[in-house]
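The other protein chains are all here in position, but one chain of the complex has been omitted.
Chain lettering (A, B, C and D) follows the sequence in which the chains are written, and residue indices restart at 1 in each chain.
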Amino acid sequence: MTPPQPPTARVPLLAALPMLALLALPLVALAGASSPGDIAVGARHPLFLPALWLSARTTVVTVAIIVLAGTPAAWWLATRPGRAPRIVEVLVDLPIVVPPAVMGIALLEAFGRNGLLGPALAAVGVRIPFTTPAVILAQLVVAAPFYIQGSAAAFRRIDPELILVARSLGKSAAGAFLRVVLPLALPGMIAGAALAWARALGEFGATLFFAGNFTGVTQTMPLAIYTALESDTRLAIALAVVLVGASALLLLPLRAVPALVSRRLGAPDPASPHHRSPS
Amino acid sequence: MTPPQPPTARVPLLAALPMLALLALPLVALAGASSPGDIAVGARHPLFLPALWLSARTTVVTVAIIVLAGTPAAWWLATRPGRAPRIVEVLVDLPIVVPPAVMGIALLEAFGRNGLLGPALAAVGVRIPFTTPAVILAQLVVAAPFYIQGSAAAFRRIDPELILVARSLGKSAAGAFLRVVLPLALPGMIAGAALAWARALGEFGATLFFAGNFTGVTQTMPLAIYTALESDTRLAIALAVVLVGASALLLLPLRAVPALVSRRLGAPDPASPHHRSPS
Amino acid sequence: MSAASWRVDIVVRAGDFRVAARMRGDAAPVVVIGPNGSGKTTLLRAIVGARAPELGRIEVGDAVLFDAKGEIALPPEARRVGYVPQGYGLFPHLTVAGNVAFGIPAAAAPSRVERRRLARDALAETGCEAIANRYPATLSGGEKQRVALARALIARPAILLLDEPLAAMDPAARRTLRASLARRLLDGGRPAIVVTHDARDVFALGAPRVYALEGGEIVQRGAPEELAASPATGFIAEFFAAGSGA
Amino acid sequence: MSAASWRVDIVVRAGDFRVAARMRGDAAPVVVIGPNGSGKTTLLRAIVGARAPELGRIEVGDAVLFDAKGEIALPPEARRVGYVPQGYGLFPHLTVAGNVAFGIPAAAAPSRVERRRLARDALAETGCEAIANRYPATLSGGEKQRVALARALIARPAILLLDEPLAAMDPAARRTLRASLARRLLDGGRPAIVVTHDARDVFALGAPRVYALEGGEIVQRGAPEELAASPATGFIAEFFAAGSGA
Partner (left out) sequence: GSTESGPEPLRVFAASSLTDAFGEMAVAFERLHPETEVVLVFAGSQVLRAQIERGAPADVFASADPGQMKALQRAGLVAEPQLLAGNELVVIVPPSNPAGIERFGDLVRAERLVLGSPGVPVGSYAREILRRAEAGGPPGFAEAVLGRVVSQESNVRQLRAKVEMGEADAAIVYRTDAATAPVRAVAVPAGANVRARYLIGVVKGTRKTEAAGRWVGFAASSQGRDLLSRHGFITDSPADFVANDNAGARHE
């Protein structure tokens, strides 16, 4: 027998619908604008495979770097009291505000031949712009803020008492972080990483400027789509639909994790009538 | 007397530095690439004021709509068990993956004259593309995911017991949401809104395609910067620096709130030696 | 049914655990005892509406809070059930005074001043005037429990569910609050179900009836003296023996 | 100083509240009593390293855990202080067995099998074998407290701090755990500081010395019988009177 449900259970979905519909509508329209034939043509296009492969490689590296280097930054922001971290936090937001094309210029000004670090890099024989590392760098800068802010929010909600107990049980600060903080913050970190990964995958403007549009070297999917747009709008749409479809497949398992973990931890009771139950 | 600090206190900052430096570097380079003179020229440029004003107006409306319509969606995602919400969650991520220019096309396919809703809109005499509402719509679609995911993560961490207690004290589901859930989730919601606002402010590609580039009507700051880029890179950089500066001023108070609220709730003790203290 | 009488007859499940209870009472407080994990908290949570029973019916006064057959399940806010959970359930974003005032029904105190006075009185009764403006995160364990109790009492519910309401209190506070609670419950003529591990609470509250729960089943019920005199299980025997200072 | 003797002489502040305590002990457990909000938890948290005292010194065996003058403040993990907080502090992402195994020092059990066996033994001692694979969110209050106690005992710390370790337990569990705790503490020859609101704990643990804290100051210290016989304050009198079944 299904327990009877209180009448309020369905109100939130109604309220949630307008926004969800708004977000779904363009995607549906996009899918509707391209036939299976278009998509087959897109998948056979010479730009397609190198771009997809480059996007996959670079975004994986980007997200890995973001998680490795961004987690300490998030932890610092979340736990450090005082005014300095608040200012740094705004600094972390700012790359989002910069229009991507300008971010590309900014990266050239920072790492380019005549940029801030250009001479130093040239001295050790490193040239970054217009190479695959430049693609990664561009993605890093635009996507990292989303991960950092997401995991800082997750870290802020860890009960400090649990860290204290872990350390009283002999774990070092690092040990307590690894064995208590990380598992508890995991849902928030994964959610942030998913956003960052999506952002890196869609990154276009900064990459175009800073890395250029070299097939196989710097031409990611968004750049390939841009190039296709030059000659054939339908081809561009078909490529975009493939990109979105592939992303959906990768995001699905990623998104399942936080919900599973939260459910176990908080154990919000599925039988509880003041939570909505599946219907 | 300052209590003595354990030696581990400073390790996280060192680990946090590479990422923070990477994010700061392009901004510094950007600021370095433009002189005060450039900025003065930028501020007097005829494109500047209308674009700034349009950006301010549209992003405020965008964020307001995102918060109003996105909060129920986030609540639904956070509290609904089962598989459906996980799939919807991926759907919410996808607009981030779509390269902005393609998102512009998708919006035209959805709201344009021959788009999905075009005939219906035309029947009631509404034309969206190339108008200020189109700017807002473009910002909505690209920025809402960041708010929704951020506040869903915040909602997931609310102890269901508190909702139960509030309701046992006579508050309706809505009342408990307003008086208990909202205040507790506020830091996460504000952090999400800050990301969404930043993203809306930097939105360029979808706006360019869907709304066009009309001074005073659809030419936001990023579009003005892009237009300036056509003729004068230095002017474009100067405008970008102004945009980033203005955003920093607005983000600063926004970013101070979550930290203040969290500090009071969790009361992580500033005197506690296993937390880092200001130094 | 009289305004103050109540009846609970439910089967409720929490994970693999199953509680089956048939209880009734009137204006006098009823005490539930039982070993750890016997289902006391699960039972209270079903009554407050946190968890829907699989079977059965819950009535308080003239209201049917739950009826599996009739597909009735009032939402918690419609049940008028006051609840002090084992973990206190204080709102971390409200001060102590704010937490207590949260429970005041709008009808009871229309004005702000009046509400504040009511909250102050309730805090005074549990000895918490001094901490009225503090946030829960800075309170000691006993202080938190007092605030939770004050908040539940002020709401004037149709029935009050207290889950080990005195467990964190010091012996002096336990004695005064036990007495004040007994007075409140008897004077108010409002029913209550109190879970406790301390036999002295049973006697001090003047509960005419005790239910003993073990493994999710009610193994004995009756007047405290009856249970003390002829306990059905070893646990019940030990419960009353411990309470008399053994 | 002998390996099992310890000395705490600190002034510690929490918000506006200030605790000044001078205590010492050896292998036998020491009990701290006091009304709600008298500073018992604050004192324990200063010893475990959650909060730096303003003044003073903490020594356990040969180790100086804290010395304001010498600017010594060992991090919690270097203190070898076992701590059962009032709120249990269970890790929600680990099963009961995982929580308990978390405390096993690497040196004590190098192999996985050995660790699992140790954890199982500790759980058996607190009567928690049946819940070993469950997550804390699904436990009853008393079950949580047992797990927290088992976890602290297994870590074999140099000193054990227990904050009302039996408050949520049923009378039967209280009696068996009190006895097992007393045996553990005395056999192990390891010092402990136990906070309690129940005078029976004091006697059952065989604590030779009790410190009574009120308003952040130690108002009396001595053998339990001494305090019971000539209590310095009303609270102490009531504490021991309640414990003898009054």
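Here is the rule we use: a residue touches a chain if its C-beta (ideal position, glycine included) is under 8 Å from a C-beta of that chain, and two chains touch if they have at least 3 such contacts.
As the structure is a computational prediction, the values presented were derived from the model and not from experiment.
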Query raised in the report: Which residue from A:12, A:95 or A:115 sits in contact with the chain not drawn here?
Result: A:115
Query - Residues from chain A at the interface with the omitted partner, ascending - result: 101, 105, 108-109, 112-115, 118, 127, 129-130, 208-209, 212-217, 227, 229-233
Report task. Just the residue numbers, please: which parts of chain B touch the chain that's not shown? Result -> 104-105, 108-109, 112-115, 129-130, 208-209, 211-214, 218, 223, 226-231, 233
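Assume only the chains that are shown with their structure count from here on.
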Query - Chain centre separation in whole Å, for chain B relative to chain A (CA means) - result: 14
**Report entry** chain B residues counted as touching two or more neighbouring chains
**Finding:** 6, 8, 164, 167, 172-173, 266, 269, 272, 274
Query raised in the report: Which residue numbers or ranges of chain C touch two or more of the other chains?
Result: 14, 49-50, 75-76, 87, 138
Query raised in the report: Which residues, counting only chain D, touch chain A once they are in their complex?
Result: 45, 48-50, 75-77, 79-83, 85, 87, 89, 91-93, 102-103, 105, 135, 137-138, 151-152, 155, 157
**Report entry** Residues on chain B engaged by chain C in the complex (per definition of touch)
**Finding:** 161-162, 164-173, 175-176, 179-180, 183-184, 261, 264-267
Query raised in the report: Which part of chain A faces chain B closely enough to touch in the complex?
Result: 6, 8, 11-13, 15-16, 18-20, 22-30, 32-33, 66, 69-70, 72-73, 75-77, 79-82, 84-103, 105-107, 109-110, 115-117, 140-141, 144-146, 148-150, 152-154, 156-157, 159-160, 163-164, 167, 172-174, 187-188, 191, 194-195, 198-199, 201-202, 204-205, 221-222, 225-226, 229, 233, 236-237, 240, 243-244, 247-248, 251-252, 255-256, 258-259, 262-263, 266, 268-270, 272, 274-278
